[in-house]
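One structure follows; several queries about it will come next.
For this view, one protein chain was removed and the others were kept in their places.
Chain naming follows the written order as A and B, and within any one chain the residues start at number 1.
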Amino acid sequence: MKVRELICIECPNGCELHVEYEEGNPDSIKVEGAICPQGIEYARREIFNPSRVITTSILVEGGEIPLVSVKTDKPIPKEKIFDAIREIKQARVSAPVKIHDVLIRNVASTGANVVATKSVNKI
Amino acid sequence: MKTQYDIAIVGAGVVGSFIAYELSRYRLKIALIDKESDVGLGTSCRNSGVLHAGFYYPTGSLKARLCVEGNSLMKELQKYLQFPMKATGKLLVAFRKEEVEELHRLKEQGEANGVELELIKGESIGKLQPGIEAMMGMYSPNTAILSPYGATIAAAETAARNGVDVFLSTEVKTVKKEGDFKLKTNNGTIRSRWLINATGVISDKFSSMVGVDGYKLYPCRGEYHILDKKLAPLVKMPIYPVPAKGVSGHLGVHITPTVEGPILIGPSAEYIDDPEDYSCTLPVMEKLFEEGYKLWPHFTRKDIIRAFSGIRAKPIPPGEKGFKDFIIKEDLPNFINLVGIESPGLTAAPAIAKMIKKMIEKKEKLTEKENFDPYYRGVKRLEPLPEEEKERLVRENPNYGEIICRCEKVTKQEILDAINNPIGAKSLVGIKYRSRAMMGRCQGGYCLPKIVDIMEKEFGLKPHDFYLHKPESWMFGGRLR
Partner (left out) sequence: MIEKDVVIIGAGPAGMAAAVSAKESGVKDLLLIERENKIGGILNQCIHDGFGLHNFRESLTGPEYIDRYMQKISQLGIDVMSNTMVVNLNKDKVLTVSNPSGRLRIKAKSIILAMGCRERTRGAISIPGSRPSGIFTAGVAQRLMNIQNYSVGKRIVILGSGDIGLIMARRLTLEGSKVLAVLEKLPFSSGLPRNITQCLEDFNIPLKLSHTVVKIYGKERLTGVDYAQLDERGKVIEGTTRHLNCDTLLLSVGLIPENELSEEAGVHLDERTMGAIVDDTYQTNIPGVFSAGNVLHVHDLADMASMEGKKVGIFASMYIRGEIKEEKLYDVIAGEGVRYVLPQKISTQRDVQLLLRVKAPIRDHYIVVRDSKRVIKRRKVINMHPAVMLSLSLKAKELAETNGRIEVLIE
C-alpha cells in the first residue's frame, strides 16, 4: 500500500486527507480526514487521474479590452495542462464575446471546452 | 536641433537648467545637454528641497553670497515658473551647551551675510513647532521649501519654449577645442563657442575631459525616509539639529516637510565610490529612523512610504574638515567650470545663472529677445485649486474630471500634459515628477496601470517603449498574447 498526504481543494475547508492506495487500483483507495464525499472523490482523482480546471485568457480582436478571461468547462488531466495552454495561447477570437461562449472545443483532445468567463463588447 | 551653438551647457540639473533659463532671455543659440533621459535626474531630484537662507557659510564666500541672492531670486522666479514652494521658515535646534554656542556663532555669521535670524528660548520652541524639546533654537524666517525637481523641470521646459535645444540621453564622450568646443556625443557632434560644465557630482571628471585637471570630488551619499503626508499638519517647517562639528558641511539628520505633504527624514552622509550608486542600505535606514525619532518622536515605521538617496558633490575628502567654496571659474577661454556645487546649490541656482550671464557679458554683448516668455506652461495641478475653480475646469475639460492617481488626486489632463512636455521626456519618472502621479502612499499601485493605458491608447506606445528612467530600466517583457 502506498500512502500520500493531500489537501483537498474542492472547497475552502482544505481538509487534510490521509490516503492509502494500491498503484493502478482506484477501488483500493482508503481516505481519512474528508468531511464530505467530495473529498474522497477528490482523493481518488488526485491519485489516479489528477486534473485541474485551467483559467487563463484569449486574445480578442476588435474588443473594448484586449483579453477575454476563459476557463476549461471541466478539469483536465494535469499532464495535458501545457498542451492546452499552448493551444489557448495561439487562439484568437473576435469581439463581441459573450460570457459562457464556447471559444475552443475539445481543447488538446481532453474533452473539455474552453469557455469565456466574461463578455467583451466590440470597440 | 542644430549642431552649432553659442552656448553649450552640459548637465541639465537645477543649476544647468536655471543657466539655460537665464540665458534664453537673450539672442543666443543654446544647447542644454544631459546624459539622462530627463532633466534633473541626478542630485537635483534627490535632496531635501530646502531654499536656504545663507547662514551656514563663511561671510564673503561664494556660497554665502550666491545663497542669499538665490533665496530672493528663486522666490521672484517662482511667480513665473510656478513650481511648488512654501515660505515655512526653518528651525535650528540645540540640545547641548556646545550646540548652543554654535547657534550663536551661526547667528552672527548669518547676520554678517545679511540674513534675518532670531534666537528662540527652549520653552518657546513649542509655539513655532510643537513636539520638539531642545535647549535653544534659532528661527530663520527666510528659509523656504520647494520642489527641487519641479523647479528644475520648470526652468528647463521654459528655456526650451524660449528656443533652447534640450539634448536628452546625450552623453559627451570627448571635448576638443578647435576654435569652438567640439563635443562628441552618442548622438552626434555638437559645436559651441562657449562651454559650461554643470555636470554636478562628476564635474571633476568632465573638467578633466575638457582639459582642466586638478579638481577632485568625493561622492557622498545621503539616504532619506519619506513619511506619509497625513503627518504634514504636525511639521510646520524644516527642523535641523545644529550641525555636528565632525563632518564638514554635513547638516545632520533633519525633519523636513515637503510642499506636497510628505515628510523627509534625513539625509545621512556616507562617502562612496560610485557617483551613481543610489542604493539604500539597511544600517543607514535603521540609523535614520532612530535619529529622526530622537529629534521628533511623533511617527512610526508604518508611516514610512519609501526611501531614496541622493549624492553630494563634496570637494573635501572623507576624514578632513574645513570649508571649500564653490568653484565657478572661466578655467579656459570661454569654458566656465562649475565644480563642487553641493548645498546650497539648489538655492544658489538662479544666482549662479546670473553670475554666469555676467561672465559672458564681460566678453560679448548680449541682446535681449523681444518675445521671451518667462512663464512655465506645463502641467497645471488641479488639486491645490479652490473647489469652484476645480468644478469650472472640469466642466470645460472632462479630462480634469477623471482622476488617475488616487493618492495625490492627479487627473488625466495633468498626465497628458506631463507626457506632452516640450523636451520630449517619456520615462515614467518624467511623468511622475511633472504630474505627481505615483508619488503617493500606494506608489503607483492604483495609477501605474492607468498611466500605461493612457500612454498606449493616446500615444501609441508599445510594451518595449515603457521604461522607468531609461530604456535599460524596461518595464515589460512584451505582450502576454
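Here, a residue touches a chain if its C-beta (ideal position, glycine included) is under 8 Å from a C-beta of that chain, and two chains touch if they have at least 3 such contacts.
Here the structure is a predicted model, which means the values were calculated and not measured.
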**OP:** Taking the full complex into account, find the residue in B:Leu119, B:Val212 or B:Cys280 that is in contact with the omitted chain.
**Re:** B:Cys280
**OP:** Identify the residue among B:Pro141, B:Pro243, B:Gly261 or B:Pro463 that touches the chain left out of the display.
**Re:** B:Pro463
Subject >> Candidates B:Lys75, B:Lys354, B:Lys380 or B:Arg481 - the one touching the absent chain >> reply: B:Arg481
Original post:
If you put the missing chain back, which residues of chain B would it touch?
Top reply: 225-226, 230, 276-282, 285, 301-302, 304-308, 387, 390-391, 394-395, 398-399, 401-403, 406-407, 409, 411, 441-446, 448-449, 452-453, 456, 463, 467-470, 472-481
**OP:** Since one chain isn't shown, list which residues of chain A touch it in the complete complex.
**Re:** 6-9, 11-12, 14, 16, 52-57, 59, 65-67, 69-71, 78, 81, 85, 99, 117-119
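We adopt the following convention: only the chains that are shown with their structure count from here on.
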Original post:
chain A to chain B: how many Å between their CA centres?
Top reply: 54
Original post:
Which residues, counting only chain B, touch chain A once they are in their complex?
Top reply: 480-481
**OP:** Could you please specify the touching residues of chain A with respect to chain B in the complex?
**Re:** 57-59, 66-67, 89
